[in-house]
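Not every chain of the complex is shown here; the ones you see sit where they belong.
By written order: A, B, C and D. Residues from 1 in each chain.
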Amino acid sequence: MHDKTVLIFTPHPDDEVFGVGGTIALLNQNHNKVVVAIYTNDDKGSQDPEMTRERLAEIRKHEEEESEAALGTPKENIHWLGYEDGMLEYAPQPHLVEQATEIIRRVRPNVLLSIDPGEWYVRWHKTDHRMAAMNTIDAVRAAEFALYFPNQRLEMGLKPYRVPEMYFFYATEQEANYSVVIDEVMDRKVKAATAQVSQFSPAEDHYRPDWEPKDLQETEAHLRGLQPRKDGHYVEKFRYATEFNQK
Amino acid sequence: MHDKTVLIFTPHPDDEVFGVGGTIALLNQNHNKVVVAIYTNDDKGSQDPEMTRERLAEIRKHEEEESEAALGTPKENIHWLGYEDGMLEYAPQPHLVEQATEIIRRVRPNVLLSIDPGEWYVRWHKTDHRMAAMNTIDAVRAAEFALYFPNQRLEMGLKPYRVPEMYFFYATEQEANYSVVIDEVMDRKVKAATAQVSQFSPAEDHYRPDWEPKDLQETEAHLRGLQPRKDGHYVEKFRYATEFNQK
Amino acid sequence: MHDKTVLIFTPHPDDEVFGVGGTIALLNQNHNKVVVAIYTNDDKGSQDPEMTRERLAEIRKHEEEESEAALGTPKENIHWLGYEDGMLEYAPQPHLVEQATEIIRRVRPNVLLSIDPGEWYVRWHKTDHRMAAMNTIDAVRAAEFALYFPNQRLEMGLKPYRVPEMYFFYATEQEANYSVVIDEVMDRKVKAATAQVSQFSPAEDHYRPDWEPKDLQETEAHLRGLQPRKDGHYVEKFRYATEFNQK
Amino acid sequence: MHDKTVLIFTPHPDDEVFGVGGTIALLNQNHNKVVVAIYTNDDKGSQDPEMTRERLAEIRKHEEEESEAALGTPKENIHWLGYEDGMLEYAPQPHLVEQATEIIRRVRPNVLLSIDPGEWYVRWHKTDHRMAAMNTIDAVRAAEFALYFPNQRLEMGLKPYRVPEMYFFYATEQEANYSVVIDEVMDRKVKAATAQVSQFSPAEDHYRPDWEPKDLQETEAHLRGLQPRKDGHYVEKFRYATEFNQK
């Protein structure tokens, strides 16, 4: 795939790195335009007793920009919706759908990547994941019809848009039906993941912006170990769909 | 089944036609009373750039009445709740449960048909389907106990009512456990479906109230092709239940 | 297990008795501290036309205390959140998560028991069960991080707490992965269950605080018949987990 | 005024009796059609420790019908919206406006009476009064324009309607600009008020459905004493308006 536009929705600024970082690196390498829309600012996930929400949000923003840079995504392609971590479910509705719809109509992606709501079942227990998965597909539907949120056309000139293809990440084993081999960019994926320093020990427990070489090495090995493989290759798995389950 | 009362809840004015139109035709033919409760006014699903919500709602209402007439349901048995298409999830709660409860207590059906919430899992991704499925079973439960919405008794004289049998349509293959052979009314089902002109090309893209004969023929053939069969017969499949999953 | 603290979340004041009453009896017998947090006051589930919500809530409270006493749990270990039966889904959010988080941080259990949200899928159709299952795991997550509901530390001195182990009851057959043999306390479980007089015929239809000996005998036999067995033993089945499904 | 239709909105089933009972009696006497829309079921205002919400709502309904009968209004002209006492502010919005709009469009009154929102300032502290006052004028505005709640036309055939005249009761001294002399119906107003037995001592503290003659006499005298007078006549005072304050 070349010269296409790919839009990725992610609940937190790291889910898309862990889930589809390799694929992002490949897409950027092949001159596609990758746009990342992040629902939350991830301002709660630290065990450091000195940490505050404002400061953690700043750290997470910086880390995410580093991370995406390692995958080749320029900073200006990252769009923050800015909701509080763990509180996406209580975001004002249908405003949240309206926001995601606006992004889709503006970016007009050839391909959309998102966290998998499940083919036949609603899957998510973790609150932000639950909401991000459902909200994104609701927005995919709304984006297609001019009569949803018609002010977007009137006030911003945005026309309806039908997303032709979707790949869902964090799919279950049974439902995943598409794999991307990421061997050649595995190093960059690991680098991107470890750029999120605050999400790993020891920085999770007591923040520091960098790694002890030994800790880094261990974490890198751990991440490689976690990466699914197929026929000896590192892969990222997806559920591919051209429309969501209506029936 | 004869001389019984059947209540059908449907998210949009076409789901019950596509899902159980044949069964409705048979029920009416056998002198049962069929009542249809429709959650939304379906005022968004058009690609016609000239279409407006007010006009589409009018068209959809007219089409639905034509459709149900083809199946033998009189216009006065259609009850519109009138919520905006795609926005059922944001309808005021628990008011929406209260409304469905009122309908159940008023109609007092021998059998209730509704979109399947799933036997063991919550199934629906499409927002209105999700809400219609869950809301209806919540109302089935509430209808049974006098202490839910007691004003309905006080102000409208409505007594509690326990729904004895339920058939859920749009069930999954694995969970469907009951089939109705609809061969003898298949023509009427197709006629009912094609009465919803605005939901098919070309009227979906540029509204017109009628069909070119050629388009109609193609659509009819397409619909026949989609209809599930079993042992050479056209069937509609259901999940039958006498109570919903509490545990 | 001895001298540990066990916290149980239950949607209604009977779900934990039916689901894990034997386990509770064993835990109390072995000198563990059992704390029960009950989401609703169960003030709707009666068919008695003379019953009112205020009176039913009082009856249910008394019955629950009797029931838990039969299992060895002292009255002061029962914590009522007091939400209306059937309306938990409309409780103010994120306040409900905040309340459950406070309980977890205060009790600091070695083990938490709750109704199963499902391993891979969201399971519940019954509205209060749905909400209780999801809300409890959201609270487990929030409890761990100081930045969720920081006022709990500031105003009540409550520190973050990570729940090490969870057992979910009302699990599906496929997902249950742990069984507790309850033969030796089966009598006490039955006694606890029948202490909830108002939930069985004839008191459900016309309230009376006690049993006819014959009705009691029949109900006891019925309850024994319902209790799952494994290899000839009465068991209670659980899904055991050390963290919830994030991915 | 003769042969006109008058629509009265009242927060509780007694405010319209205390506020405009004399005027209602005169209107009925002069062959006008009086319709009363009551927002709440008044199910909380008792000091009787044995009282329950369900029972109080029943008592209040009966008393209100007695009361209005004394003023000449037939039972079928009383419309109950049925909201919980003290909770009108938390009724689902904009559904509450939609309901009041429907009533206005259906009744199409020549004159509307309601609790005064205040000419220049928002007046009400008491929660149901606040909401009833504001909601009614919002509905007056919405009723006039077809594009508010267009489904009312589509599904119920209701056309927009502009209320020509409004009289607001419970007006302040400074803003009241219209008085109705009620001398000739003062006896009936007192009778109507005392029909609301449960709202006065001793029935407020310990319910009984009737009066001791002595208590009744005292209460009647008390009510006469409270009734405002002007130039020696009993009057009811209003703020008259043909449109509400837009600027």
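Miscellaneous remarks
Keep in mind that, in the parts below, contacts are C-beta pairs under 8 Å (C-beta built on N, C-alpha and C of every residue); 3 or more make two chains touch, one makes a residue touch a chain.
As the structure is a computational prediction, the values presented were derived from the model and not from experiment.
Each chain in view is the same protein; 4 are placed here, and the whole complex, as held in this structure file, contains 6 copies.
Criterion: only the chains that are shown with their structure count from here on.
Overlaying the C-alpha trace of chain A on that of chain B calls for a turn of 120°, given as a multiple of 5. In this structure chain B contacts its sequence twin chain D using mostly the same residue numbers, the overlap exceeding half.
Summarising the inter-chain layout, the chain whose CA centre lies farthest from the centre of chain C is D. The interface formed by A-C recurs in A-B: of the pairs listed in C-D, B-D or A-B, only this one shares over half of its residue-numbered contact pairs with it.
Work out the mean CA point of chain B and of chain D, and you get 40 Å between them.
Those residues of chain A in touch with two or more other chains are numbered 118, 121-122. Chain contacts here follow an irregular pattern that is not a line, a ring, a star or a complete set. Contact annotation for chain pairs lists A-B, A-C, B-C, B-D, C-D, with touch applied as defined. By the touch rule above, chain A contacts chain C in their complex via residues 43-47, 49, 51-53, 56, 85-87, 89-90, 118, 121-127, 129-130, 170, 172. On the side of chain B, the complex with chain D involves touching residues 41, 54, 57-58, 61, 80, 82, 92-93, 95, 147, 150-151, 154-155.
Per the touch definition, chain A reaches chain B in the complex via residues 93-94, 117-118, 120-122, 134, 137-138, 141-142, 144-148, 160, 244-247.
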